[in-house]
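All protein chains of the complex are present and in place, except for one that has been dropped.
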Amino acid sequence: MAVRVAVAGASGYAGGEALRLLAGHPEVEIGAVTGNSNAGQALGALQPHLLPLADRVLEPTTPEVLAGHDVVFLALPHGQSAAVAEQLGEDVLVVDMGADFRLNDAAAWERFYGSPHAGTWPYGLPELPGGRAALEGSRRIAVPGCYPTAVSLALFPAYAAALAETEAVVVAASGTSGAGKAPKPHLLGSEVMGSMTPYGVGGAHRHTPEMVQNLSAVAGGPVSVSFTPTLAPMPRGILATCSAKARPGVTAADVRTAYRKAYDDEPFVRLLPEGQWPATASVYGSNAVHVQVVLDETAGRVVAISAIDNLTKGTAGGAVQSMNIALGLPEATGLPLTGIAP
Amino acid sequence: MAVRVAVAGASGYAGGEALRLLAGHPEVEIGAVTGNSNAGQALGALQPHLLPLADRVLEPTTPEVLAGHDVVFLALPHGQSAAVAEQLGEDVLVVDMGADFRLNDAAAWERFYGSPHAGTWPYGLPELPGGRAALEGSRRIAVPGCYPTAVSLALFPAYAAALAETEAVVVAASGTSGAGKAPKPHLLGSEVMGSMTPYGVGGAHRHTPEMVQNLSAVAGGPVSVSFTPTLAPMPRGILATCSAKARPGVTAADVRTAYRKAYDDEPFVRLLPEGQWPATASVYGSNAVHVQVVLDETAGRVVAISAIDNLTKGTAGGAVQSMNIALGLPEATGLPLTGIAP
Amino acid sequence: MAVRVAVAGASGYAGGEALRLLAGHPEVEIGAVTGNSNAGQALGALQPHLLPLADRVLEPTTPEVLAGHDVVFLALPHGQSAAVAEQLGEDVLVVDMGADFRLNDAAAWERFYGSPHAGTWPYGLPELPGGRAALEGSRRIAVPGCYPTAVSLALFPAYAAALAETEAVVVAASGTSGAGKAPKPHLLGSEVMGSMTPYGVGGAHRHTPEMVQNLSAVAGGPVSVSFTPTLAPMPRGILATCSAKARPGVTAADVRTAYRKAYDDEPFVRLLPEGQWPATASVYGSNAVHVQVVLDETAGRVVAISAIDNLTKGTAGGAVQSMNIALGLPEATGLPLTGIAP
Partner (left out) sequence: MAVRVAVAGASGYAGGEALRLLAGHPEVEIGAVTGNSNAGQALGALQPHLLPLADRVLEPTTPEVLAGHDVVFLALPHGQSAAVAEQLGEDVLVVDMGADFRLNDAAAWERFYGSPHAGTWPYGLPELPGGRAALEGSRRIAVPGCYPTAVSLALFPAYAAALAETEAVVVAASGTSGAGKAPKPHLLGSEVMGSMTPYGVGGAHRHTPEMVQNLSAVAGGPVSVSFTPTLAPMPRGILATCSAKARPGVTAADVRTAYRKAYDDEPFVRLLPEGQWPATASVYGSNAVHVQVVLDETAGRVVAISAIDNLTKGTAGGAVQSMNIALGLPEATGLPLTGIAP
C-alpha cells in the first residue's frame, strides 16, 4: 500500500524539489500540497516543471488539510515548523526541511536564529557515524542544511580518522536557489549572472553552528569552522572547499584510506578516482555526492572538496533518503543517482 | 526479461543522455557502451554524472561488440550510421540519433549533407499524424533532429487544421549542447556565456529540409520555412518561436481548438493554459514539450512557441519513446515527465 | 566649460548606465543624482560599480534639486517624465529615457500604456533618415526603446530601399536588465539562468507601435510588425532577428548595397563582413551596433539581424549620442566603441 505524503510549503524551491522526487517515488502517493499566500492556485502556474502535478491546487497549510497522511514534509520558513508538527500525531512521520530542529545547542540556536529553541530531532544525514541508526523507525526528522551536508561529508572522514587539526577553513560556492524564491534585488538574474560574491562572512552564517556540531561530534571534541559562503552564477549546486592542518605524520595514503573506508560502501557518495575533481554539474538534480581529497604536503593541509545539488542531496533528496530509512524502505528508493549533464 | 541495449558513441552528449535515460528504464539492461577515440577509458572519466555506470569501460564500435543486443542506439557522426546498421541483424532494433535516415528527399540530403543518401527509416516523432503507426514493430528508427522536433510540434496543429498559410517563419534558440562536445573556439564558455548569436542563417541550417518535410506532409502541400537558429547562453533547451500568416477568417477560438485537439491526449505535450508561456527551464532534463499558441490579430499571424530539452525530447528521450513504441512497451516507460527547476 | 548634467532616477539600471557613460564623458560634469525611495543613500551602496561616484548621495527628485543644470537625464517610471520636464526651463536639455514622448499616435499610446498621451519629442535615433537633423539644437529628446533601436536599425535599410514587403516578423532576445531592477519572482537568477522564455507575445509588447512607427515612416506607408520578445539568460544585450518577404526581383546584391549605403558612414553601426554574424557579447558595454543581412532565396525573405547592448546603445548610450548632437558636440564624444569581451 502506498505511503501517503503531504508537502506543506509547496510553492517554494524546497517544496517543489520534494514534489519532483516524490512524484517519481514508486512507494509514494502524493496527498495534500499546501501553501499560504498561494493557496488556491494551480501547481502548474507556480511549478510549471512538475507536469504530472500541474492540475493540483494548493490548499492552505492547516491541520485539517495535513491530517490523514503517513508522512508530512515541511518546507516552511524558519520558526514555523514546531507549531505545525505539534498538531500532527506522533505516528505521523514529520520531515522538517527547515532549520528548527537541527541544533542541540539552544544557545547557539538563539544566537543565530533569534527565537526560542524548539528542540532537537533525529538528524537526517545517514552517512555520518551512527546516522542511520538514529533515523530507523523515527517519526521526526530534521533535514540538514545544504551547506552542512556538503561540508560534513567533505570533512568528517578526516576527523573520524584523527587526521586533521581542529580548526577547519571552509569556502563554499552555492547556486542561487539556496537563497529561496522570495524576490530580493540582489538575487535578480541581472545581478547574479556573471558575478561571484560572498555573504555572511566571518562566522555570521546560520549554518556555521550546524557544521561545528557535526564535526565536533565526529572528532570527539570541539572543532572550529571558519566558514565563507559565496553566491555563484548558477541555479543549483554547492561546491565546498574545506581544509584543515594535517596532524603530524599524516601521509597521503592515510588520507586516502580514511576516505575509502568512509565511502566505499555508501550508495550516494562517490570518492572520485585520484586526479578527478568534483563538479557541481555532475550532480545536477541527483542525490549523489562527489568527493575528492588530497594532502597538500607543502602547506601541510588536508584539502577535501565535495559537490552536491543543494536542493536534492542538500534538501529534498536528503529528506527522502531519511524518510526511506525511517519507514524501512530501501534507502535509495526513488532517488536519482545520475546528474543531468551537460 | 530485460531488453538488452547497446549505445554506440557513448562519450558524446547524445550518447550520454541516452545512457542516463536507459539507466533509469525499468525494462532495460545496458550492454555494450562504445566509443572510438575514447575506447578503453572508464565512463566515469568521460561522463562523471552517470554514477551507476562510472566503472564501465568504453569498447570500440565494432560488429562484435555490438552483437547480441536487442536494441542498438547509434550516436555517431553523420554518415557513419549506415555502415554500422548494415552489420546488425534485421531483428535488432537500430535507433539512429544521427541524421542519416531522416530525409525522404535524396536531393535535399545531398545538398545539405554533401554525401550520398543512405535511405529513409521510420521517423521517430510519434505525435505527428500517423507517427505512432509508423513506429509500431519497426526495427529501424530515425530519431528526428532537435530543432525539427520543437518546430514540428509547435506548428503542425496549425497546418493539420488548415489555419495557416504555407510560409512559416521560425527563430529558435538552442543551448550549446546541441553543438556537441567537440571543442571549438566559438563554443568555449568564455565566448557563449552572456552572448546570443545566430548561425546557419538564410536557409543554410541542415535541419531546414526536415522541418519542411514534416510540415508539408501535414499540410498536404509544400510549406516553406525561413529558419534562423541562435545559440543561447545555456547548456540545454530549445525555444522555438514559430509563426505563419493566419488564413482568412481564422479566429483565436479556431486556433485554440486545433491545438487542444492535437495535444489533449498526448502524454508528453502540454498545451499551457492561456497566458502562460513555455520556458526551457521547465522541461530541463524532461521528455516533456510545453506549447503555447496565440493569434496576433493586428499582424494577422498565428504565433506558436514550444520549449523542449534538446537532448531529452529533442534526441535521446525521443529515441527512447520511439523504442518503447517499437517494442510494444508503454510509451512513457522510463521517461521523465518532470523537469529540473529552478 | 563643462556641461553640467543631472540624472533623475539614478538607482536603476538606465540611470546607472547613464552615470557610467557620463562619468567618462570629457565635456560633462555630473551634478545632481536623484532617486526617490533611495534618497539619502550613497551611490556606492546602490551602484557599486561606479567607483568614482561612490560617495555621492542620492537627493530627492525635486525641481529645486534639478535646477541649475544644462542637461537633465530622466530615468523615471513611465508617465512621470512630463511633470518633471514641465518644471525645467525650455533652455534646459531634457533627455527622457522613458517611453512618454516616443509615440506620435496618441491612440496607440493610450492603448499600450493606459494613460493620457503626453506629447511627442524629437526622437533620439540619429541613424534613421533625417534623424540627426531632428536632434540638432533640440532641448527635448525622447530616447527610443531598446527593442525599437535594435529592430529599426536592422530593418530600416530594407524599407528605405524598397526591398521588402510590409509585413515584418521579429523575434528578439533580451538580457534581463531590460526588465529593470524591481525584484519580481520571474526575474530571479534562479529562474532566468538556463532558461529562454517569451513574453508579451502576439502584439502585446509596448515597443510594438514604436517599431511600426519607425519602419512605416521609412517605408512611406504602413508596415506591420509581428514582434515576439524573449528573455535570455544574460544580463545585457539584444539580438533582434528580423525578416520580411523580399519584393519580386530583389537580389542579394541589392540587399548588400542597400545596407552598405545605410551604414558605411555611420560611426556606431558596423555592417559585418559577409559570413560573420552579430553576437551580443561583441557589443557588451559599447554603443556599437553590429548588423548582418542575407537574402534567403529559398524562403524568399530578407533576414536582417542586429546586436546591441540594451543599456548602452539601447538606452543610455543612445541618449548620450543624441545629447551630443543636440549640444553640437562631436557625436561620438565619451561613447565606447569597443565591447568588453570575452
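Each chain gets a letter, A, B and C, in the order it is written, and its residues are counted from 1.
The criterion applied here is as follows: contacts are C-beta pairs under 8 Å (C-beta built on N, C-alpha and C of every residue); 3 or more make two chains touch, one makes a residue touch a chain.
All values reported here derive from a predicted model rather than from experimental measurement.
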Candidate in contact with the missing chain, chosen from B:P233, B:G314 or B:G339: B:P233
Sole residue of B:T34, B:S177, B:Q292 or B:S306 that reaches the chain not shown, by the stated touch rule: B:S177
Selected from A:S11, A:Q213 or A:T241 as touching the chain missing from the view: A:T241
Omitted-chain contact residue, chosen from A:Y13, A:F73, A:F101 or A:Y284: A:Y284
Absent-chain interface as seen on chain C, which is shown: 13, 16, 20, 23-24, 42, 44-45, 47-52, 54, 176-177, 181, 193-194, 235-236, 270, 272-273, 276, 279, 281-286, 288, 290, 336-342
Chain B residues touching the omitted chain (full complex): 13, 175-177, 179, 181, 183-185, 187-194, 233-235
Residues belonging to chain A that touch the chain removed from view: 167, 169, 171, 173, 175, 188, 190-191, 193-199, 201-203, 224-228, 230, 232-237, 239, 241, 243, 245, 277-282, 284, 292, 294-301, 303, 305, 307, 342
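The criterion applied here is as follows: only the chains that are shown with their structure count from here on.
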Copies chain B and chain C - rotation angle from C-alpha fit, nearest 5 degrees: 180
Approximate Å spacing (C-alpha centroids) for the pair chain A, chain C: 45
Multi-chain contact sites of chain C, meaning residues that touch two or more partners: 175, 188, 190-191, 193-194, 233-235
